[in-house]
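All protein chains but one are shown in place.
And then subunit A:
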Amino acid sequence: MSVIQEISRSKRTVSPRRKGDGRWALFFLAPWFVGLALITAGPMGASLYLSFTDYDLLSAPEWIGFENYSRMFDDPRFVNSLQVTFTYVFVSVPLQLAAALGLALLLDKGMRGLALYRSVYYLPSLLGGSVAIAILWRQIFGADGLVNQVLAIFGVQGQGWVSHPDYALGTLMALNVWTFGAPMVIFLAGLRQIPQMYYEAASIDGASKFRQFRAITLPLLTPIIFFNLVLQLIEAFQSFTRAFVVSGGNGGPSDSTLLYTLYLYLKGFGSLDMGYASAMAWFLLLIIGGMTVVNFLASKYWVFYDD
């Protein structure tokens, strides 16, 4: 009893100071809150409002209700941009995660110069979103680019990859796969978390390396895989710079690289149809939100938490 009383008393004596701390905390957080309100929440609210209007930037917005939203599905370019984006996301993200996991497993062997390799493979993640890399990509996959020069050595006549509607999206997906560094580093950290004793026990039982991977590594890594999957899906849905630069800003050739955000930009600033673009932005939020919810629901069936 007395102990409890003492604790509760001590709590009471602490609480006024805590309150003061809270005020200070708020004070120090204020710049962040102001930033959130002015730079994030404010514009988001404004775009939600604009999504229900006809707004061309040059004259005042005009309320039109849900027309922007209903118009979307009669717009063949919108439907096409959805197809392109889903193809891009669902092909490149699994490949990217597979590459990241594969390399993480290799690097986890504790080889010499690990830190160097880790940095080298992480580099594309830092650069991958940049304009410079996108321009480089254009060169590499051009008609007389590096890829075709290598192919020519083997006597294969290559294509102008970025400028052919059948292959242009492929080069963008390759670019996304190539930026596997960020998930790789997270995988590496995850691999380090798996206790060595499981592997020791398994090898004493005579389990092969592959069996060990399937029975120990993979299940224990599922939370990390899940985390990476959610993160990369969200990021892939929002890809913009690559498509913008590689296609020369219009999603070409013939809309084959018209990612969702690129079409949104073209609508907003090219056609000055900012109401429609705002509606598209909110629809994208719904898509990404929906995907993430599905992801979390599905995770119950395959993600294994070790505690």
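Here, a residue touches a chain if its C-beta (ideal position, glycine included) is under 8 Å from a C-beta of that chain, and two chains touch if they have at least 3 such contacts; residues count from 1.
Everything that follows uses one rule, which is that contacts and distances are computed from a predicted model.
Asker: Quick one: the chain not pictured, UniProt calls it what, "Cytochrome c class I", "Multiple sugar transport system substrate-binding protein", "Pyruvate dehydrogenase E1 component alpha subunit" or "Nitrous oxidase accessory protein"?
Answerer: From the listed options "Cytochrome c class I", "Multiple sugar transport system substrate-binding protein", "Pyruvate dehydrogenase E1 component alpha subunit" or "Nitrous oxidase accessory protein", the omitted chain resolves to "Multiple sugar transport system substrate-binding protein".
Asker: Quick one: say which of A:172, A:266 or A:281 touches the chain that got left out.
Answerer: Missing-chain contact among the listed residues: A:266.
Asker: Taking the entire complex into account, which one of A:87, A:125, A:159 or A:292 touches the absent chain?
Answerer: Hidden-chain contact among the options goes to A:159.
Asker: By the contact definition given up top, give the residues of subunit A that touch the hidden chain.
Answerer: Within subunit A, the residues touching the omitted chain are 56-59, 142-143, 159-160, 162-165, 248-250, 252-255, 266, 269-272, 274.
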